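Every protein chain but one is kept in place in this view of the complex.
Right, chain A next:
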Amino acid sequence: MISAFFIFNQKGEVLISRLYRTDFKRSIADVFRIQVVSNPDVRSPIITLGSTSFFHVRVNNLYVVAVTKTNANAALVFEFCYRFINICKSYFGKMDEEAIKNNFVVVYELVDEINDFGYPQNSEIDTLKTYITTESVVSAIQAPEVSSRITAQATGATSWRRNGDDVKYKKNEAFVDVVEVVNWMGSSKGTNLRADVDGHIQMRAYLSGTPECKFGLNDKLVIDRSTVGLSGPSSGLADRGGSDAVELDDCQFHQCVRLNDFDADRSISFIPPDGEFELMRYRATSNIKLPLRVIPTVTEIGTTKVSYDITLKTTFSPKLSATNIVVRIPTPLNTTDVDVGILGTGKAKYVPAENVIVWKIPRLQGGQECSLSAMAQLTSTTTRQVWARPPIDIDFQVLMFTASGLIVRFLKVFEKSNYHSIKWVRYLTKANGGYQVRF
């Protein structure tokens, strides 16, 4: 399991160093610094040197590193690292060098708490916050009582939620955010080379007592089964339900979800933690609806010029709109200057620092299109190299749209007191860095 845990800054200085086992010395940190931090060629997050494996995650110019000598489960180790990052973000608001340095005492407390002899322990933020605090120590009189409660919770059946009587809200509300990140790679001919969606469902529950929630999606398996159960395989209804439903390739749930139930009949039922948490994550690869279409025409005129003609089309309903569209159009490395003209909305300019033309469109309604034409001037180079033509990259956001077609069908809350609860559902599809088209 994890034998050592480190946090390095950009320069490779050790900010946090914790050895869980005795099979390493502190100097193992130097190995990482030499082999990984100061080696610009390293791209892999796992480096194995001899029998030692370094797992690292980079966040805001920090390296969060776990070291092991055994054949540890890599997914688990990375989950631990990411979980640690989330805890830090929740505790300090951000996770960067300054935050770590300013709160190093708390960080050490956390690091000790969430891992014991290399085995990950309770990492539920809410729970942790009850006994690892940034405030001053609670008075001695209260302490035994509080600590016994904490112990009860941490070791109880629902370690993620405080005792039902302690949670009370005037207004019982639950917010569900479905956030999808769409990745797409289109060929120059307009065909899809790759399209997939990484989605997660974020939930904020402000519900009193110990509510029992049930959550329904238009999961293809569920819908097929229900239609089969209702009207038999040959009914026309089944087809309709099937076409609307989404096929989820992979699901991951928060620990509060009862996996036994999910495995049995794919129903999602849980007692939510109080406050914000990530209910589930999923991946979909079939029937992806692409919100934007890009039609690039790029021609190299001789060796001195490149002309661009790029058209952007939105494919979703006109009621919706895409916002914050940023199109990055690569230019050859020997570009001297670019003239840009735009038809429609937005602004574009050549950014030599990144060798791209950046085209920004603040808002684009559904069903609309706009285009850009540009001419890049090139200079002659010593070594004639063919331009590699990296893909055009588009970032955007579309509210109330899911690229996978996922819909929350219901969210039911059952509680002893049977109060009325209000549920809000929001959808968001965005692309950041993975929405690309070749030309």
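Convention: a residue touches a chain if its C-beta (ideal position, glycine included) is under 8 Å from a C-beta of that chain, and two chains touch if they have at least 3 such contacts; residues count from 1.
Here, contacts and distances are computed from a predicted model.
**Student:** Match the chain absent from this complex view to the correct UniProt protein name in "DNA-directed RNA polymerases I and III subunit RPAC1", "AP-2 complex subunit alpha", "UTP4 small subunit processome component" or "Elongator complex protein 5".
**Tutor:** "AP-2 complex subunit alpha"
**Student:** Out of A:39, A:61 or A:187, which is the one that touches the chain we can't see?
**Tutor:** The single option touching the absent chain is A:61.
**Student:** For the chain left off this view, which of A:103, A:355 or A:373 is in contact with it?
**Tutor:** Only one listed residue reaches the unshown chain, and that is A:355.
**Student:** Please output the residues of chain A touching the missing chain, sorted low to high.
**Tutor:** Spelled out for chain A, the touching residues are 10, 40, 61, 333-337, 352-355, 377, 379-383, 385.
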